[in-house]
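With one protein chain held back, the other chains of the complex are shown just where they sit.
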């Protein structure tokens, strides 16, 4: 309870905070016994080299299944986002004057994990709490439910039922802190350590970091997954980023630099040639999922974008392909009341159940004390010019490589 | 989080509150971020046209598995009842000077849903929290556990394990409010909105309303179930009202205007001719369940009553047969320590597992935005005369119709 904090320190040093932070506030620490029920910091209290009227605020939700959920809001003066430490540091939404990243889920509250039985409905209980803009899937597994038979570290054959998208999105953060880099430019980091530990099981953690430069239209995820156990440990991570109206709508488009498109299911195969196009909400629409293999530019990074129908609003993702080689494009163009939404989901894996992903060689392992870092830059584009610049950057990455759309039959996960 | 409240408003207009309420207090609102830990309102603070010394009080329970459970007590000057918003607006007990509606369950605390795993014991986890006078069973399903295979709204065949009596009784209310009609006569309403929402699943809610006229010996349930989803949605509701000693005892009797009595199980079939009679507590008694088909009077409503052995105390239920066409009579005349109790349970269905109820045509559907209303009037009778008046009313409904007791073999649910 009063131990030193080696993981958080070491992970901290992997980020770009090369100087002393201008401010450092621990909001929650299971180890040090720190817990602030509510907290606020604003530009009035901490002068920084910026004109941005920023603030950060922690508060608690009440009522129904959200009773007792903590939320932290960060406003960088131009862009606002909200994170739920109680739900694994999921990002509830991101908003600027121009656009909102997020969607209207039929789940209306920010559900406390105590009300989520992941085993419900044959392992689909995760869907009872699903309404975030961005939720991490993982860490021991990240994909679809299924019975998995595998050898554990002792060589014994073990069987277990996996539940949809793993446990990390329904695990409360053990350590939460705010760090502000003085800059210039100044940058606010909100960090949380979420642990997936079990005796005779995984000893994984993820140190999540979401940060934003003051006055910018962008957020950066910069996470580190660590194996604290004594054995090699499988893990998976998938960033389930979800977008609804008004960014999504009839005529909206997905752009990506893609080597190959494969269809995850039969519904997807039917429309694979239009995998990047969006129609409006349609009652009875059955979800379509595509497995994309992203291309890297000269710096090793790929870029993707969702643009609205008029092409004057968009959101782009940039990330190293080596870190997240699998991108799942999820289209759920159902009636608004059912959730009209698309997911752009970079991951270590596709969402097939772990047994299949393992056979396909897409379940990485971490050696004892090994870490892996995952960074994604999200930017909101608020005008035609900014959207078109992103399109050109994506086309430049694609330039030398033909995109193979191989999705007219359903993709066999093992290839 | 700061949305308008269309459902609660629309449902509100379905009730008899035709004028501005004399008082309106929101105790919990997940949408508006309102939460009062404790609250009280008494006749001293709000003068009404009544001599009743009424009060309403909200407080929190502590210790064991009831830590953090909210309770609201309403005292109308003559009758007192207690509701647990944390447990789906279940009514813990109703009490007047003459009688107490409720029972002595072996479960002693008001169990917080966080301690109930509905999947325990092969789907019987609900029994770990069962001790209310009245608990609603539903909404997606309301009966016994069982594996159900059905077509979902997309036409896919889906399988899932249902758990006993559904989830709504272990779901905390999202919105809770007190409304007082000025009258005359003045009436206190306690309302709660409980939601059963899931992505790729049901989007059902129930707006519960329990009300009582000041100074009366009666309470009225007036609930509205709504389908917020984009597809037709199956639902079930069953009002599990439970009665123990001293109302229940050797010589107590059930009265009902009944078209047909069928036996749910073999134990029941043995004693079907005495289905309406009660013996005292008996160790080793095995529960007996009867499926009753109620008769409607000229106003479409039926009446039922449980009276004590001396016939000078009773409780009656009045409700429209069209709303709740299935009544389950549950006799668990076991030793006091095991729960000596009888249930009178009006519902849309009998408690067979949903697969069987569907085959029997007893699982209704709601179209998108469709609502269904359920009203039950409960009255406590404190003397011989009042009890006998109820008996006569019941006999009048029965008058033209013979009661068929067809329960000597176990009833096949599909008929």
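For clarity, chains are labelled A and B in written order, and residue numbers in each chain start from 1.
Everything that follows uses one rule, which is that a residue touches a chain if its C-beta (ideal position, glycine included) is under 8 Å from a C-beta of that chain, and two chains touch if they have at least 3 such contacts.
Given the structure is predicted, the values throughout are model-derived calculations rather than measurements.
Among B:22, B:36 or B:107, only B:107 touches the chain left out of the display.
Residues 61-67, 105-110, 114-115, 117, 119-122, 124, 127-128, 130-131, 283-284, 286, 334-339 of chain B touch the missing chain (whole complex, contact as defined above). Although one chain is not shown, part of chain A still touches it, namely residues 1, 3, 28-31, 33-35, 113-114, 117-119, 153-154, 156, 159-161, 171-176, 195, 197-201, 203, 228-231, 368.
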